[in-house]
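Below is a structure I'd like to ask you about.
All protein chains of the complex are present and in place, except for one that has been dropped.
For clarity, chains are labelled A and B in written order, and residue numbers in each chain start from 1.
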Amino acid sequence: MKNPIVSLVSDRRALLKGAAAIGALQIASPFVVPVRAADNIKMGMVDPLTGVYAAPAGNEVMGAKLAVDQINAKGGILGRQVELLVEDSANDVGTGVQKARKLIERDNVNFIIGDVNSGIAAAIAQVTAEKKVLHVVSGGHTDTITGKDCHWNVYRVCNTTRMEANSVSDLLYNKYGKKWHFITPDYAFGHTLYDACAANLKKLGGTVTGNELTPLGTTDFSAYLIKARAAQPDVLLLLVQGSDMINCLKQIVQFGLDKQIHVAGTQQELESLAGLPPEARIGIWMFEWYWKQPGVPHVAEFVAEIRKRNGGQVPTARHWFGYTSAMTFALVANQQKSLDAIKLAQALDDFELPPDVKLQPNKVYYRKGDHQLMTSAFIGEALNKGKDDPEDLFRVDSVVPGDKTAPPVADTGCTIKWPA
Amino acid sequence: MSGEQTRKLFVLSAIWLALLLAPYWMAPLGGYTALATRVLVLGLAAMSVNFLLGFTGVLSFGHAAYFGLGAYGTGLALKFLTTSTPMSLVMGMLLGGVVGALLGALIVRRRGVYFAMVTIAFGQVFYYIAFQWSSLTGGDDGLRGFSRQPLHFRFFQIDILSNTNYFYYFVLFCFAVAVGAMGLILRSPFGRAMIAIRENERRARFLGIPIERHIWIAFTLSCFFMGLAGALYALVNNFADPRGLHYSQSGDFVMMAVMGGMRTFWGPLLGAAVFVVLQDYLSSVTVNWMSFVGLLFVLVVLFFPRGLLGFVRRKSAA
Partner (left out) sequence: MTQLLLFNVTNGLMIGAFYVLMALGLSLILNLSNVINFAHGGFLVIGGYIAYTITPYVGFWGALLIAPPITALIGLAVERTLIRPLYGRDPLYSLLLTFGLAFIIEDGTRFIWGAQGKPVTVPAFLAKPISYDFFFITGYRLFMVATVVFAVALLFVLLRYTRLGMRIRAGTLDLETVSALGINVRILRSLNFAVGIFLAGLSGVLAAGQLGLEPTMGTGLLMPSFIAIIVGGVGSLTGTLLGGLLIGVASGLTAMYFPAASEAIMYVLMAVVLLVRPRGLLGEEGMMT
């Protein structure tokens, strides 16, 4: 019988030659910089396309790509075509920072969008501030980005945790009661969200019956739910997100807890609701943007456009984040007829988004003091399944404008320091 | 000088020349200096792993823990204790090294697969500590709020914070010191003993070499080098985060060492260069880069177990 090791080795010679050729090509190619039309304006986007945030990140990129296509169809920025360069931060800060530097130093991008992961977004913000590049944080929620770590060149589209807490607190208190129990993800986002909610509850006169800090990536919430039920609250607030939200809600419904305690929370996403079995789609939440807005101009067109690119599925808030981020650059650059970062940043102070970009009823603008987009909160209830549309999983009850939910600039801890 | 020695000197000079001039020949080829800095730091880490793996024959798959500890040590030092970059480097290195010394003492008795599993699990302990002790380490968001400081000398200062090239040379300097130390150790009697242990542990024991003690010393030394690499990494990013401690990071380092050539000295640096550049390039080109990297692992293990340098060496020896 032929010795398998020998046959492996002799086959290897031929394979090696082929592999070496391919390998050489692979290694040589990064150094052969593809000929990029020098005339193009480049937007860089850094998002975790692999890892636990792959779904929302992918959606953000899709939204941004739509924006860039639309911008180019209308003549681009300052008459030049726009190119979107997307890099994967792989949910790792080192990689995110490296990619940001690559986009800025090697690819000479004019604008940067990113990241879904708050930590990476903040780290990239340090790089963009150092390099003086305009930066819109599309989906990272940590408050410090437009708070104590704010920079003159950094703007943010999605809500802060304070805004989210403020949007639902009154409603939950009045509707459900004064004893709240929390399930909080144990990292900065969770902590600030909890602090904001607890502060609001205290102001309203309620009590916190407990706060379960759950490690990120917890798969089994039973121990925490046992404690939560023992505390007998009026409302169980789930502050967890993503896979944690899915696991937690699934288990709550399986345990029948939703029949005993009201379930609610702050931020909820269509991605999470879609990943849940129908019976687990419950609770009162706020969405940062929702696709079904009858009567609001331009929304239907946006939904149709995304549906074409998304295999028939509707856009989520993430699509809108990416779309708005890219559009912001085009709008302000074309308005100011300039690409100078400082000039554009100053123009973005109190910059209002037009109806075909804001895609919501209220006034939406970048607040001057902290560079936070005053975007509305869509408050409502999750639906097991849509009435007219299988993807209509959320019933919007009210849309509260951003400047009503956002704390005053003085409370955010942000002081913008402009470069000399 | 014999032909062999001349050849070695030539290769060594070529390597150092390439490293010294990197910022200049990389840019025209589409690279960027920050990439080179990253290659150096991760290359040092891979060489530290190889110090243990290739030269002593001990498989530690949780070595990223010491890398991460070095990063956090430096970050915390810069944030709370000192404004001197070299000082923070030393502190980071110490943190990685000392913890390595302590843990090493616990696990040197095990070998092979079991040792590997234990090192993975221990590495994960630190990952979870960094993750959970968020008040100190920043948790999942990572340790922020520090940055490398310009180097102050009596009459001038070198701004390694904003000047990418200056920082590259600073890292290269540290790299040279570390690599020089590594080379000296390997050439010393201790280093020879390490290789003896790798070749045949039982025979080495019969020769009277105190196996456990040597492995422990080798382990500790490699952890110090790892700590230094991690410290430099924190300076590269001005950031430290738990993912630097995760076993997948360890896996990357081991792969770099294997890919470059486990039994060679410079192999891991080459492996790191190929790995970093490839990953950088692939992740820009396709969202499925993970499959390619995984495929690379599989192909290297199946067809190139001796790595690139090992392959070259066999060709020239044959």
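To be clear about the criterion, a residue touches a chain if its C-beta (ideal position, glycine included) is under 8 Å from a C-beta of that chain, and two chains touch if they have at least 3 such contacts.
Here the structure is a predicted model, which is why all the values come from computation and not from measurement.
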Field: Touching the absent chain when the full complex is considered, from B:19, B:39, B:53 or B:232
entry: B:53
- line: Of A:254, A:338 or A:362, the residue touching the omitted chain is A:254
Field: Option touching the unshown chain, where B:125, B:207 or B:285 are the choices
entry: B:125
Field: Hidden-chain contact residue, picked from the options B:26, B:143, B:215 or B:255
entry: B:255
- request: Since one chain isn't shown, list which residues of subunit B touch it in the complete complex.
  value: 53, 59, 61, 106-107, 109-114, 116-118, 120-122, 124-125, 128-129, 132, 248, 251, 254-255, 258, 288-291, 293-298, 300-302, 305
Message: Using the document's contact rule, name the residues of subunit A that touch the chain not shown here.
response: 4, 8, 50-52, 54-55, 58, 186, 212-215, 217-220, 222-227, 229-230, 243, 246-247, 250-251, 253-257, 260, 271-272, 274-279
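Definition applied: only the chains that are shown with their structure count from here on.
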- request: Report the residues of subunit B in contact with subunit A in the complex, numbered from low to high.
  value: 29-35, 38, 131-132, 134, 138-142, 144, 147, 162, 164, 233, 236-239, 241, 243-244, 274, 277-278, 280-281, 283-284, 287, 289-290, 299, 303
Message: Which stretch or stretches of subunit A touch subunit B in the complex?
response: 12, 15-16, 19, 26-27, 29-33, 49-50, 58, 85, 87-88, 90-95, 97-99, 101-102, 105-106, 118-119, 122-123, 126, 130, 142, 149, 186-188, 191, 215-216
